[in-house]
Structures are given as structure tokens and as C-alpha cells.
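Following this message is one structure expressed as C-alpha cells.
Removed: one protein chain of the complex. Kept in place: all other protein chains.
Labels run A, B and C following the written order; every chain starts at residue 1.
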Amino acid sequence: MLDVQKIRADFPILHQSVNGKPLVYLDNGATSQKPRAVINSLVHYYERDNSNVHRGLHALSMRATDAYEGARARLAKFINAADSAEIIFTRGTTESINIVARSWGHAHLKPGDVVLTTEIEHHSNLIPWQQAARVSGATLKYVPVLGADAEGGLDLAALDQLLTPKVKVFAFTHISNTLGTINPIAEFCRRARAVGAITVIDAAQSIGHAPFDVQALGADFVSFSGHKMCGPTGIGVLYGRRALLDKLAPDETGGGMVSNVTYEDARWKPAPERFEAGTPNIADAIALGVACDYLDAIGRDQIAAHDAALSRYAMEQLSTLPGIRIIGPRVGAERSGLASFSFADVHAHDIVTFADEDGVALRGGHHCNQPLMRKLGLTGTTRASFYLYNTEGEIDVLVASLHRTLKFFGTT
Amino acid sequence: MLDVQKIRADFPILHQSVNGKPLVYLDNGATSQKPRAVINSLVHYYERDNSNVHRGLHALSMRATDAYEGARARLAKFINAADSAEIIFTRGTTESINIVARSWGHAHLKPGDVVLTTEIEHHSNLIPWQQAARVSGATLKYVPVLGADAEGGLDLAALDQLLTPKVKVFAFTHISNTLGTINPIAEFCRRARAVGAITVIDAAQSIGHAPFDVQALGADFVSFSGHKMCGPTGIGVLYGRRALLDKLAPDETGGGMVSNVTYEDARWKPAPERFEAGTPNIADAIALGVACDYLDAIGRDQIAAHDAALSRYAMEQLSTLPGIRIIGPRVGAERSGLASFSFADVHAHDIVTFADEDGVALRGGHHCNQPLMRKLGLTGTTRASFYLYNTEGEIDVLVASLHRTLKFFGTT
Amino acid sequence: MSADLTELYQQVILDHNKRPRNRGKLPTANRVAHGDNPTCGDQCSVYLRLEPSTSGTPARIAEISFDGSGCAISQASASLMTTQVKGKTAPEVEALYKNFHDIVTTGNAPEEISDLAAFAGVHAFPARIKCATLGWHAAIEALKAEPHETTTESHTD
Partner (left out) sequence: MSADLTELYQQVILDHNKRPRNRGKLPTANRVAHGDNPTCGDQCSVYLRLEPSTSGTPARIAEISFDGSGCAISQASASLMTTQVKGKTAPEVEALYKNFHDIVTTGNAPEEISDLAAFAGVHAFPARIKCATLGWHAAIEALKAEPHETTTESHTD
């Protein structure tokens, strides 16, 4: 069990009032808050060690380089990568996926090939593949989601049909940011391997919420963002299996990723440098390493259990609201720490505005999941998403706020 | 005249010892240090306002969005852009140039076209154009630099020959990070316009050191990095003229840059969103806005004068060293705040290691300028680069350190 | 409920939200435009019949309707808009929109346009301005010659 009060003390932002009420931050699916240790890491870096990395031999530069490469090793450990060189620092999940879709897609996709993804992907794991398919002439296919409320998860029977040897890449999310669905990613990786497809896992919603082992999965590429796992904005990771990275052309070019440059030509360094053109986001990479320390000191298995318990409690409490439509896995089924719901007569935007009056931070809209919304006959939902510092008491505040809103709009 | 002692008090990192000596930070060409106001901005953001932007309606999200878009407006003002929408936040100069070379290059370059750049470009403004030329079949040409020590600046007579109507894009640096050369960018822009070429200015070394007015220049694209102008790592800007941006396809795709998405297709938002896929580097963008405030409160014209004075003093003092070879414009000529030099018998790496013993942070190597080094018959130089917090006294420490090093290696 | 929120969700807005005027497709429309707010997925289509005048005066909106989905603010605003622009010429609609835009951005509502004044409360919620203007944008787009799509996700808002 998490000591949530102790954890809350680590997060300065939580201790404020919004519209005269204590802040209840339930927008963790969009971004998480940051513990003091992460903020302090930024301050320490800029007050003591700031310097450009790699090309410097003076004390600050050596300290900055050690800290930056130390962060890379820390991230490798965080996901159990075999080699630090498999960790490429990016701006976040979106950039990571773009690099794979572009560099790998450019080298390997051709007409007749199939790019397989799913109906529940975030735009960031969907549009890059639309583009890769368009540019290469490959066909884009989707694993369908089951149920009128998408409560049935991805259709594994359809996967049997879809996952043919024509599939060259299978890109899927670990946890849906809209539904709370947890995909069977170990099975997906195994089955993709069986047909010779590479796997690209969007771990944006899961990485800071549950243990993750790239070697156990046999994953080929994994993308995630620091800002959703207690780290700063502007930093994320692309994990790539070394054997694949070494054969991949760089995406961006410039300083730091070349071994030899003439006016006519350039030769690339190996990974990870090959994929990190220009001055990297040094301070935020280091702070992301500190976020790993923070999360692992608490224990990601513990966090997963806490998320699941809150999710269960929220589902139970929300079910009492008249006219609510909850999407994603049903109460009792395995689901991540979020609840996504709608009401026929009150729009998500109005709910979010009213909740804000009560200090509750929610997100309303399509959650970068427009095609899924359309499939479900929705323009959007209201989403409450939880993390290690949230409590059942906060869910009670949410539910009371929703009751008041429904009353105001005369639907109860 | 700058009140340098007052300025130094704003930079916590400067007040430390390195190897028992006061830190003398002369590696500003690689990255600048950060004033307390910028560091505080990060802390404030993460302790009070942190939230994802754009898609949120709760208090934190509105605050974060206002601050993020406020930073965009602040950056627009900093370079006198006509419209905030012309400011695209990127990771830095390198990414900015890649976006132009890729998106604009893909749409406009074809065999027979000429891409014109110069012999003194940083790898980040060179390799992306090599790639763009290779992919499109266009020809890459270079404006030569004059003089055995590149002291003569770019060859304007050659420019007459090179800048023909075949040139579709002219990409050049404002200030050379290796030579200290200040290019006549207003003239370059005017002459490029005359032949119908677009201009892509690498302002990495100049943006925090001198006033910059995109409208007065009539520049088409301008790239710069926050970390070299007192801002954090991981954030930079691509300025693009609105008329060009509106016609440009996005580079990366994903959440936040699309207006309508189906399983088959996606439509883009206008600039700047179109070019900012995924969660942006919110905290660092806001802090970059604070860096603009800091620099403008001091005055970029004042900073430029200070840099030039230090450069002159350094050139004079360095000239007294036996066997020194100084590259770039001669003493007395216009030059930026750096000095780049070499010795026949002592390698730059040894100099940097010895200087570090005296607390002096220098950079040694090719400065991401390998082809230029080769042209000058060098494998690298030692570079001392100055900024608003440096003093003549620090240059004296540098020169004394160099004397000791030369003596140790028995060359004096 | 805070004063700001009461001001935002005025009775007239709630009324238009619950009982929208001129809602649905207009079979006789000769102009249509579609607006969406990518921030939230709100959508609004405006259908109108523009009747050319015989006497040389500019064409006027003879009939108008709207359709779509969105929050209370966007739905009520679109509904109220249809009641305000009927019978007006394109320049008159644009002038009215200018007033409306001033009201939602500043909170100051001149007396003579009292119906639109119900939206003055929006100014305290800048993120909702796009909701309030969605229907107006679609109407103005529809008034332009060839029917085509529009979006409120522009930088002037």
C-alpha cells in the first residue's frame, strides 16, 4: 500500500487552492505532476553543472556529460534494456514514434506490405503510420475494438485474420488513454514475432504506472514521454533494439551525430548519437533519470495496484450517477487508473468547467482519439485519470461535483 | 556599459571553484549559463501551474496555456516577428533547420536547382542541406571563405557568380561559431530575394548577443536555440514567414496538430500548431520567454558592444603568445565575442585540460565545423567564447594559463 | 456557485441550450458551412438560404438553421445567432459578429444589443471563447460565395 500522504508531501503543486477549493488533480493522463526531487535536479543542474555535453573536456562539461549519460543508463535500467545505447532521448512519445515511422518505415515499407495498428490509438500512434503507409504505398489496417462502449478490448479473433506475414510492423498502445484498456502486449509481441513483424509499443500511459521489461517482451521499439511519469516536459525516450538501431538511418542530421564530415558527404556515429542531432535536452534528461529513481523507490507494482484500486472505486462511485455512460472495460475487469464517461444532456466541456469551480481538474474532449470517438458515437468524453498521489477522498469530491453539475443542468 | 558585477550576481553557477580556482566560464559558444530568473521560472511552473496545454479547460491547464502562448508572443517580439503564429517551438537550432530542409526542401527542390550555403557553416546547417540536395537531386554549392586563416570573411565576389536564379534556398549563419565572423545577413537576404531564393538564417550564435529583426531583414526562416541565450536546454525556435508556413506540410505528425482525423485521413491545423506535434516542451518555452525578458532588460545592443570589447581585448592579449595562430577576422575587424586559435606543437585537447586545472572552461576541437578545419589545415582549434558576464580579468586568467601550458610543453 | 459561473451559464443560455431555435438541416438552404473546434471536437454546421434582392440591395438571409454537437455555450450561442442574423445581409452579420466578439472578449455589452449580452460572462473563461464563436464563424463562412468548410481554430481568437 502506498503512503499517499507522504507521497503528496513530495509534490509542491498539489498544495494549492483553485477557485477557493483544494486542488484535486485528476488530469494525469494528460500530464503528471513533479516531485520536489525532479524540480531540484533541474535547479542543481543549472546552478552547478550546466554545460554542453560530449565535446567538452572541462570540468562542467565532464560533469554534464556524466550526468547525461548516467541518465541514459538509468533509463535503460528502468525498462531493462540490454544496453544504454538502445535509449535515444527525444522530446516525447510523439517524436519517438515519428522517428520510427519515418526512418524505419522509409527503409522497410513497400506496396503490398501491411502496417497494422489498432482502433484505440492516440493520434500520435496513428497519423505517423497513415503517413508512412501513404509514402510507401503500404496498406494501413486496424485491429477493431469490441463493444458499444469499447468495453470488450481489442478483437483477438480479428487479430488472427489481420496478423499475416504481410504485416511488417504492428504498432499498438500498452494502455489506452481514453478507455483505460490494458492491452496484452506480451502476447502482441509474441504473435508479431511469429509473422516476422516488428513491434512498436506506445507506452506513454503505462511507463510510469507499471513495471516494463523490454527484454522480457522482446519489444523492438518502445516510445514514452517523461512528462507523464513525474519527469519534465520536453523529454522522452525511444527505445530501439540495438540490432535494429544499428541498421537504421538517422532521422535528423546535424552536430553531434556524425563521425566524419566533408563538404560533400557525412558519415554517422552509431546509436544513440546517430539519432540525437544537435544539443540534446540535457537538463530534462537528467531530471528524467531522477524521476525513475523516485518511481522505483516507491515501486511501480505498488503504483499499479494503487491506480487499479482507485479506478475500481471511481467506477463504483460514478455508476451511481444518473444517465452516465462509462466507456472502456467494465467494473471489475482489468483497467488502468482512469475513468472516461459521458452524459447525454451535459457536454464534457460544461462538466469540466463546473468541476474546475470545485477545484477538480478533469479533461473533456476527444483525448486525441477522434476516430474512436466517432466509432462510439461520441464527440468526446470527460476523463478523470489517477496517479500515485490521488485518493478515494478526491474521487468523492469529483462525484459530488458531478452531482451538482447534473442538478444545475436539470438532468436529475 | 554593462554592470558586469551586478550581472554575475544573477548567475548562481558562476560562483563556484573548479579544481580549487574560481570558475572562468569561456565556453559560451557551446552553451550559455542561466540567470536565476530563468531557473525560478522552471520552479514556479512545476510548483504552481504545470499542466498539459491547449486541450484543457481547468485552471492549471488554462494557466499553462496562457504562459506557453505568452512565451510564443514574447519570442515573436524578441525577433520582431509580425505574428506569434510565426514562432514554432522546437528542441533547438538543429531541429529547426531539419524541419525547413525536410519540409520545405521536399516540397520545392528538384534536380537542376541549387542549394547555396557557405564554407563556414556548423554541421547543423550543412548536413541537413546535403541530405535535402541528395534526396531531391538538387546541387549543393558553397560560398567560399577567404584567407589562409579564414580572416577574409565570405567571398562576396564569388557570391555574385553563385547566387543565380537557379538558387532556390540560401542557408547561412549569422555569426560563425568557429571564426567569430559576422556575416552581412541583411545584404544576403536582399540579394537572395533578388534571385527569388528563400533565406534560412542560422542565428544560434547571434540571437542572444545582438538585436535581431526578422521583418527588417525580410528573412524567410530563422533558427535558434534557447540554451545559448540564457534559456534552458531542449527548447529553440523556428521562425517562418507566415505566407511560407501556411503552405508547408508538417514535419512530424501526432496529437495537437490535426483538426480532423479519421481512420483513413487527417487534416492539419494552421501554423504554429501544425508544426508542434505532441506535448510541447512547455516549461522550457516559458522559461525561454523569461530569458528574453532578462536579455532585453540589459539590452542586446549593450551585450553586443560588451562582446566586441572582450573580443578585441582577447585578440590583443592572445597575440602576445609565442607561436599562436588565430583564425577568423583580424584584430580590429568586426568580430563576435570569441577567439579561436591553435599552436603548432600543443594540441587543443592538452590546452583545454591544462586550462581546466586553472578553472578556465574552454572548448577544443573542430567545433562541428570539420570541413572548414580541413580547409584551413587544422584538426581543431581552442576556442574561448564570451558573454555578458565575462570580464577582461577572466581573459587575463586565460592568457596566464596558456603561458603556463606552453611552458610545460617546452615550446617557450 | 461562483458569480463568474452564474454569469457564464445565464438563464437565456441554458434555455437556448435546452430548447435550441432553428436546429436541424434546412432543406431549402443554398449555402452551408461546417465549423469544428479541434480543441474539443465540437462541431457546428450552418445552413442558410441567401435571397438575392430584386431591387439591387445586397442579398439577405431568408432562412437559417444549425446542427452539430457541443457544449452548452456553443449550442446556445449558435441557436441565439440564428435568431439574430435572419433577414440580415452579410455585412450586417459581420458587424453583429464584431459586437458579439467584443462582448465575449471584454465582458462589456452595449445596451442596444441586449440579447447577445447574455454571453458577456464568457470573457471570464477565455478558453470558452472559441465555443461561443463557433456558430458565428460557420455562419460567416456560409455567407461566402461557394459553400465550404470552416474551422474556428484560427489565431485571431
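As a convention for this text, a residue touches a chain if its C-beta (ideal position, glycine included) is under 8 Å from a C-beta of that chain, and two chains touch if they have at least 3 such contacts.
All values derive from a computational prediction rather than experimental measurement.
**Student:** Thinking of the complex as a whole, which visible chains are touched by the chain that is not shown?
**Tutor:** It touches the following shown chains in the full complex: A, B.
**Student:** Hey, which of A:Ala9, A:Val43, A:Met62 or A:Ala249 is the one touching the hidden chain?
**Tutor:** A:Met62
**Student:** Would you mind spotting which of B:Gly56, B:Pro232, B:Gly278 or B:Gly364 touches the chain that isn't drawn?
**Tutor:** B:Gly364
**Student:** Please identify, in ascending order, the residues of subunit B that touch the omitted chain?
**Tutor:** Output for subunit B: 19, 346-350, 353-354, 357, 364-366, 370, 373, 379-380, 408-410.
**Student:** Take the complete complex as the reference. Which residues in subunit A touch the chain that isn't displayed?
**Tutor:** 54-57, 61-62, 65-66, 83-85, 258-260, 269-270, 273
Just so it is clear, only the chains that are shown with their structure count from here on.
**Student:** Shared touching chains for subunit A and subunit B?
**Tutor:** C
**Student:** Averaging over Cα atoms per chain, report the distance between subunit A and subunit B in Å.
**Tutor:** 32
**Student:** Could you tell me the distance, in whole angstrom, between the mean C-alpha positions of subunit B and subunit C?
**Tutor:** 46
**Student:** Can you list the residues of subunit B that touch 2 or more other chains?
**Tutor:** Where subunit B meets two or more other chains at a single residue, that happens at 55-57, 61, 258, 260.
**Student:** If you look at subunit C, which of its residues touch at least two other chains?
**Tutor:** Counting only residues that touch two or more other chains, subunit C contributes 39-40, 125, 128.
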